[in-house]
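With one protein chain removed, the remaining protein chains of the complex are shown where they sit.
Note that the chains take the letters A, B and C in the order they are written out, and that residue 1 is the start of every chain.
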Amino acid sequence: MSTRLTQGGRRIDRNKPVTFSFNGTRLKGFEGDTLASALLANDQMMMGRSFKYHRPRGVVASGAEEPNALMNMGEGGKFEPNQRATTTEIFDGLAAKSQNHWPNLEFDIGVVNNAFARFLPAGFYYKTFLFPRFAWKHIYEPFIRQSAGLGQAPKARDADTYEHFYFFADVAVIGGGLAGLQAAKTAALSGAKVLLMEQDPHWGGRSMVDGGELDGKPVAEYIAALVAELEGMENVTLRSRMMGAGVYDHGYLLGYERLRDHAPALVGPRHRLWKIRAKQIITATGAIERPLSFAGNDIPGVMLAGALRDYIADYGVSAGDRVVVVTNNDDAYKTALAVKAAGLDVPVILDARADGGGAAAEAARAAGIRVENGKAIAKVTGGKRVKSVKICAQAGEGGVLEEIACDAVAMSGGWSPVVHLWSHCGGKLLWDEEHAMFRPDETRPPLGADGAGFVIPAGAANGVMDMGVGLTDADHAGRRAVEALGLVAKTVRLPDFEQAAEAPLQPVWMMPQGAGPKLRMKAWLDYQNDVKVSDVQLAAREGYESVEHTKRYTTLGMATDQGKLSNINGLAVLSETLGQAIPETGTTTFRPPYTPISIGSIAGEARGEVFQPVRRTPMYDWHAANGAHWEPVGQWRRAYAYLRGDESVHEAVNREILATRESLGLLDASTLGKLIVKGPDAGKFLDMLYTNMMSTLKPGKCRYGLMCSENGFLSDDGVVVRLDEETFLCHTTTGGAERIHGHMEEWLQTEWWDWKVYVTNATEQWAQIGVVGPNSRKVLEKLGGVDVSKEALGFMEYTAGKLGGFDARIFRISFAGELSYEIAVPASQGRALWDALFEAGAEFNATAYGTEAMHVMRAEKGFIMIGDETDGTIIPQDLGLSWAISKKKEDFLGKRAQAREFMANPERWQLVGLETVDGSVIPDGAYAVAEGHNANGQRNVEGRVTSTYYSPTLGKGIAMGLIHKGPERMGETVDFPGTDGKTYTAKIVSAVFYDPEGEKQNV
Amino acid sequence: MSDVRSALAGASFEGIARVAEAGLRGMISFRGDLSASKVKSALKAVSGVEMPGQRGCVVNGARGLAWMSPDEALVMVPHAEAEDAVSQLNKALKGQHFMAENVSDARAVFTVSGRHAREVIAKLAPVDMAGFGPGEIRRTRIAQVAAAFWMDEADALTVVCFRSGAEYMFGTLKMAAQPGSEVGVY
Amino acid sequence: MLILECPYCGVKGEETEFHAGGEAHLKRFGPGSSDADFETYLFMRENPKGVHLERWRHANGCGKWFHAARCTMTLEVFGTYSAQTYEPPQEIKDILTAKRPGWSWRNFK
Partner (left out) sequence: MRRYSAFAVAREAARFHTGWERAWRSPQPKKKYDVIIVGAGGHGLATAFYLGKNFGITNVAILEKGWLGGGNTGRNTTIIRSNYLQDPSAALYEKARSLYETMSQDLNYNVMFSPRGVIMLAQTEHEVRGYKRTAHANMLQGVETRFIGPEEVKKLVPIISLEGPRYPVLGGLYQARGGTGRHDAVAWGYARACSDMGMDIIQQCEVTGVRSSGGKVTGVDTTKGAIDCDKLGLVVAGNSGALADMAGFRLPMESVALQALVSEPIKPCMDVVVMANTVHGYMSQSDKGEMVIGGGTDGFNNYTQRGSFHHIEETVRALVETFPMVSRLKMLRQWGGIVDVTGDRSPVIGKTPLGNCFINAGWGTGGFKAIPGGGWATAELIAKGEPGPLAAEFGMERFIEGRFIDESVAAGVAH
């Protein structure tokens, strides 16, 4: 059984017990435990079930590479699936549940898949479920989906907050093991600004477990001194619980800091995503041990040798009483010695190497451990727990020589450098034949903004496994980093050390070497996704020879551990099957993040109220307090209508329209773009931008203008006012202000840079109010101060003055077809003017109206709306706006485009008014049908509706639309089939439904 | 006109730093040849300070000048004086090609102060706040909106954004300043 | 995530401060031009693998447009330069020649 030892465990504090629960059972651990170590201490070896076959699975590793021990954790808004038990620090009240089983972990229905495993090889689903056709969607797929997946879906809204942090460093060091610490020191002493991050809560990495001496003292002392020294340096920032998640172009590095996962009760953000810019990045990310591929290597109790000794050293937890060690290298002997030192039994060390190990083997034998060379595991027996191992010769086919009872197996297939962060941004790898591993090819690093390499690997991550040599390598990495910065690298004294003499590793990709199909079907490569040696071989046999094909066909390495344990083993099996060398097969691509990071942290602060900017006008609060039904328009939030009492939106719109047409309506038009264009060449510039002639406009006058893109399409419209000889005010649509401002700057800066014109976006300087309706003049006269009579201020004229004490610009323009004014005052005065107008307008039933009433009223007048009548494919000629296109001008933006064949075609649909014969409202977006079908069998069409409303003014439906040869077909009817099954028959009429003579606005 | 209002009526928040809307400031967007001596002296006349160089920012109480681009300066004066300042510039530079627009009301201004003020900004703006000090204006983005800021003194920053985005700016600054979120790197 | 240096305000900022504006040094064709020239101006693009000349705007910054010489295969930025020019300055050409001998882009070499 797995249990807590009476002694040891450098990370735990035995004086601080912690209570947590697993599958509803209350358990005890100690502060400093991970969930995995605490579960093992409670003899909970089985921690989950696999993805495909639902096989019982125990913890295999002790860190980020763990494929099996994934948990549902937390409750409600703090629930999260797929939490890795090996990297979860326990705290009081932690509630974990195992995953992927039903009804429970011990007894799981889904394990039936395991019984049929033979019928479910890699890719079986590509070859089956083909008939009957409907069954995939309705029967097979739902079954597969239910059986797959891992954790439960969260249900509640996230109760935590997250944030980002921008940080800039000369040198960022990823990994706070010995190599990372040493590299950081070298870089820092040479004057670089250094950021050092470690995913664990603890510094020192593997060296803290594996020990050894530096300068004749225990390595832990050296590490403690190093950390203290770095902490004392001004130019060094140390962050633990922060993982280097991804390396991106130009030295962009994501640091994933887990602030509250270990202490959720504290206030503050849960995770912080650091967006780091580093001139140089040192990857001191260590190495990960490889499993060995033998039958039954997934039975709970089979663990990585390094992990098994981590649990002993770090947490005082033993995985079993009798631990068989199986290895192809010297490193695993440390585990045997650690087990022995803990007072437990190691019945045998199986060393697959014919010649066995070196000094380590001697030490093991000296400790009284039986060591067998050239031996392997033929098979592990047991179901939910290891019972025994059957021993065979590595060179053979698996003939059992002996069976040894045990309750844990420590395996080691050698170590693979963690090259992920080196590779994320294009760093290349080379195959190190001697050590059977891929390591960074330092001649082909990721290239930065200047074209030079910006990532430097150090220590074990660079394939240097020896501690002492690794220190030298780390120092070298630190030096190279500062030299790349143009600094002089200071010489740092490195401690004396004795290089451990190790016998060479012997690659073992299949155990035993000649294992037959039955064993290969039980030898796991990818634990979580249930990919076995036989699956990779099947893929190769079927022609999925590229490593990417094999990966995708078998799902090798695609689980939540992203193949940290399985990639190299799988690759080796594939290469062997194809009869080619490993580097010929190549690797799959390493993609960020290194381990999964919370989506919440990526979203950062952008959620809820600050998900995106909401732009507000100075009168926003009034709208909110007066029943505004909001409409997002770009980033602005505008009132669509103001609801009174239990009025519906439709009723409110109708009321607002009638009140405006009858007396007085007020519109918050502040969002309209207001661009000031000034300079001696301003007129000439606007002549190029607008289709109309603007240079001839007289000061104090207004003119409606159209703007097209260079591709000819109508892009914006608005009233241009000439404020003085050199200065124009160009109104744009609400959505157009920034876009058109950018458009103007672009042409001025990149094409006509010698023209003397300046542009300022003054949109928000001004609050603008539409004062609309037959009583609009009266209300302004009540405010007083400016003569707004017909004589003093005619239609399409502008004046400025103190209107009722406000600093006002007054434009006599009309979008509703009534007598109306637009009043602009500085934004700080906007709300006061709005209030003053209501006060003065009370006797006229002054009514605020929203965007929908504005839309309906302009449609009643036949005015186009950008975004309704236009959609990016419409030219002004389509809309009967040829009058606004200057014939005199040689050039304007869009003119050349409009001369192209398809644009000049008289067959283009033209804007007309549409009136249903029964007064009903044509549905939004309806098309007018023509006879017959096109070559693709689609119904022919001859037009479409662009705006369609119920007009309360006229008491019937009105619409505008684009109709083939429309203006020549006045009085004809066209048919609009609706998606509601009805057909709407409409008469083609003039688009001006209301006051065609303009008698209302010109008073 | 007495009833003039800033966007948030001086709202404030205390977290790991103090975030406060600073009320209305007089601001003039000036476009022109910043190297011309006439321009320089006109700008100095209204602002009381010398035109600074590239990305420079000189603030003296309510008055100041900031270099916004090779042909743009931000002129700061008391809010009530902004219109007069524009007139003064128009008069002084008559006949030149330039532009002076009163944009006081198009802006919202915040102060972020306290020991962690720089951290609050560094959570939202892609700028190295470690090397940022008084005398410089940085135009960039804060979260998702364009903004500019400068440091008045150590641990006190002024942030300028568009008025319509004041609520958003305040909201993101509050998030960044939430209690318990100290980073502890400066 | 690129870093670009705005040649106008001198800020070395990250990509999110900038707005990409497509291919550089397009020659505008207006009324009277041929269909082919006009199509080339609006739509035909170099889209090279390697050295590219392109336009950017310091949108969340000083607002200025500028040009950048960049490699589309490695994302290396060779340099940025004024928007008010019809071709890359000699200094940029020299860098390109040093870093990518034999480079060419449209008519530039």
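Here is the rule we go by: a contact is a pair of C-beta atoms (placed from the backbone, for glycine too) under 8 Å apart; a residue touches a chain by one contact, two chains touch by 3 or more.
Fair warning: this is a prediction, and the values are worked out from it, not measured in the lab.
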Which displayed chains the hidden chain touches across the whole complex: A, C
One chain isn't shown here. Among A:Asp249, A:Asp878 or A:Glu915, which residue touches it? A:Asp249
Of the residues A:Ile109, A:Ile139 or A:Ala156, which one touches the chain left out of the display? A:Ala156
Looking at the whole complex, which of A:Val492, A:Val929 or A:Val992 touches the chain that is not displayed? A:Val929
Any idea which of A:His262, A:Lys384 or A:Arg552 touches the chain not displayed? A:Arg552
By the document's definition of touch, the residue of C:Asn47, C:Gln90 or C:Asn107 touching the omitted chain is C:Asn47
Touching the unshown chain, chain C contributes residues 1-2, 15-16, 19-20, 22-23, 35-36, 39-40, 42-49, 52, 54, 70, 72-75
In the complete complex, which positions of chain A touch the hidden chain? 51, 78-82, 118-119, 121, 124-131, 133, 136-137, 141-142, 144-146, 148-158, 246, 248-249, 252, 254, 275, 425-426, 517-518, 521, 534, 538, 541-546, 548-549, 552-553, 555, 560, 562, 589, 591-593, 596-600, 602-604, 606-609, 611-612, 614, 631-633, 640, 711-712, 867-868, 871-873, 897, 900-903, 923-927, 929, 934-939, 941, 944, 977-979
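Please note the rule applied: only the chains that are shown with their structure count from here on.
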Whole-Å separation of chain centres (CA-atom averages), chain A against chain B: 32
Would you mind pulling out the distance in Å between where the CA atoms of chain A average out and where those of chain C do? 29
I need the residues of chain B touching at least two other chains; which ones are they? 126-127
Chain C residues counted as touching two or more neighbouring chains: 14, 59, 63-64
Residue numbers on chain A that touch chain C, as the complex places them: 248-252, 277, 447-451, 710-711, 742, 745-746, 749-751, 753, 890-891, 895-897, 899-900
Which of the residues in chain C end up touching chain A in this complex? 1-3, 14, 21, 28-33, 35, 38, 42, 55, 57, 59, 63-65, 71, 74-77, 83-84, 99
Which part of chain B faces chain C closely enough to touch in the complex? 54-55, 68-70, 72, 126-127, 138-141, 146
